[in-house]
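Shown here: the complex without one of its protein chains, the others still in place.
We call the chains A and B, going by the order they appear; numbering starts again at 1 in every chain.
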Amino acid sequence: MIGALPPHPVLASIGGAIEFIFTPQTSNVTGGKEVGGIDQVVELTLNQLELTVLALALSLVVALPVGLYLGHRGTGQLFAIAIGNAGRAVPELALIAFIAAAIGVGVLNLTIALAVLGVPPILTNAFVGIHQVDRATVDAARGMGMTEFEILRRVEVPLAIPTIFTGIRGATIAIVATATIAPLAGVLTLGDFIINQNVYGDDGVLAGAIVVALLALTLEFALAGIQRLLTPEGLMLKTT
Amino acid sequence: MASPALLAAVGEVGGDFFKPRTSDTLPCQADTSKLFCFDWARENIDRYGTPTVQHLELVLFSVLIGFAIAFALSLLAHRRVWLRPPLLVATGVLYTIPSIAFFFLLLPITGRGRDTAIIALSAYTLQIIYRNTITGLANVPAAVKDAARGMGLTDRQILWRVELPLATPEIVAGLQIATVSTVAIATLAVFAGGGGLGTLIKTDITFKTNLILAGGIAFLMAIAFGLLLSWIQRRLTPWRRAVTE
Partner (left out) sequence: MRIDQTKLRMVLAGVLALALALGVAACGSDDDTTGGSTAAETDGGEGGAIVSNPANGKVNLTIGSKNFPEQEILGEIYAQALAAAGYTVKSDLNLGSETVALKSVESGAISGYPEYASTALTSFFGLEPEEVPADATEAWEKANEEFEKEGLTAFEPTPLASANAVGTLKKTAEKYELEDVSDLEGVSKELSLYGSPECRQRIDCLAGLEKLYGLKFKSFNPVDIGLRYTVLEKGQADLSILFTTDPQLSAESDKFVILEDDKEVFPAGNVIFVTEKATAEKAGPDYEKTILQVQEGLTLEVMQELDARVELEKQTPKEAAASYLESAGYTG
């Protein structure tokens, strides 16, 4: 190798990545087209957000009602717990590839795949959260004349918010992580930078990794904030 | 036409080398509409051997290293309550960052290969193991600790003989969640050059039989570990029912 090594190879890499995020660079592949820059980064970030939000919405619509209902009735515990474990066991790469091969590529199909990952944590935690509400409290509410639905809405859910939200946050992390590899199935998210080193270069890869990490952390932070807002005061003291 | 001698020198393949193929004579594995080709699976199952072993290695190394680190951190934070929030945040950050991003964040430092994959996978397990261990230890009733102290046990003895045994179900539950998740995520190790079942998926990303086999083996491996650890947890705690997440 000709020449001296740069003084701080890691810092130099980070510097190159940050440059990639903000200014377009010449692509690794000749052909004259530029890659990177803030516009492309924003575009891919929005794509990833769109996919995440769609998948999360679908997961919530499917999983919350089932989890809350089962938890309130106290039945289906084995199912609710098992689906949580099974959900964690699903290999994301195989899931995406299979959906792409079976149904096809694209945002809508991928949303289904990601929802498969998002449903289990939401369902399990909704169940556990509601189920673990003190029976005495529920009975008291029933004694006061509340309907089953009112009990769920006004007593059980508020008390179960921390657990339910933990499930939603878990689902979001799983969905965002898998949405990162969506480019393999034709949906351009930030993973495009990471997976296609040949087009974007090492700077692009690191840039993609950094932005994805920041995106995930921001979402997690936002959800934690929402959780804090929604948690009733009395419960706040109990949560770690 | 060239003479046979000349043909032989040029390396001509035998006439039976070529097979005529048409849409209706394609074998099961060439037919993209087929969901699963049993014959092909049976004949080629040995392809899945080495990647499965690699996958197991990745999981075992990552979980053991992750457990060692998380456990040590928990012991540190058990007495020093001020350490808990920062450690929770730190492990939480490592958990939130998608593994594939983590592989490439590590790339400038550790390069491509199995080690990078293991570091990232271990980092992912830290939060759940740490959180469960800390919670398990914190949930030990004060009365039990007082009784032990009253019997003359030192703090260290209380930790190892009273608190940790009582926290075991929680710790094993954390280990279970961590292991199951690691098996699933280790399919991404191929992107870091770390091998595993993901390599088979990436090599033929449209062959459904292959996806079902590679993904299925990973899925079953995860479930198996989950059930195994669940059983261990129940065996270790005859005095308590299994604790869920």
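Things to note:
The working rule: a residue touches a chain if its C-beta (ideal position, glycine included) is under 8 Å from a C-beta of that chain, and two chains touch if they have at least 3 such contacts.
Bear in mind that the values here come from a model prediction, so they are computed numbers and not experimental data.
Listed residues A:A185, A:L206 or A:L223: the one in touch with the omitted chain is A:A185.
When the full complex is taken into account, the listed residue touching the unshown chain is B:L26, out of B:L26, B:I109 or B:V144. Considering the complete assembly, subunit B touches the hidden chain via residues 5, 8-14, 17-19, 21-23, 26-27, 29-30, 32, 40, 44-53, 56, 203-207, 210, 217, 220-221, 223-228, 230-231, 234, 238. On the side of subunit A, the interface with the absent chain consists of residues 27-33, 35, 100-101, 103-106, 183-186, 188, 192, 195-199, using the contact rule stated above.
The rule is short, and it goes like this: only the chains that are shown with their structure count from here on.
Residues 32, 35, 84, 88, 92-93, 95-105, 107-109, 135, 177, 180-181, 183-185, 187-188, 190-191, 197-198, 201-202, 205-208, 211-212, 214-215, 218-219, 222-223, 226, 244-245 of subunit B are the ones touching subunit A in the complex. Considering their complex, residues 9-10, 13-14, 81, 84-86, 88-95, 97-98, 100-102, 124-125, 128, 173, 176-177, 180-181, 184, 191, 194-195, 202, 205-206, 208-210, 212-213, 216-217, 220, 240 of subunit A touch subunit B.
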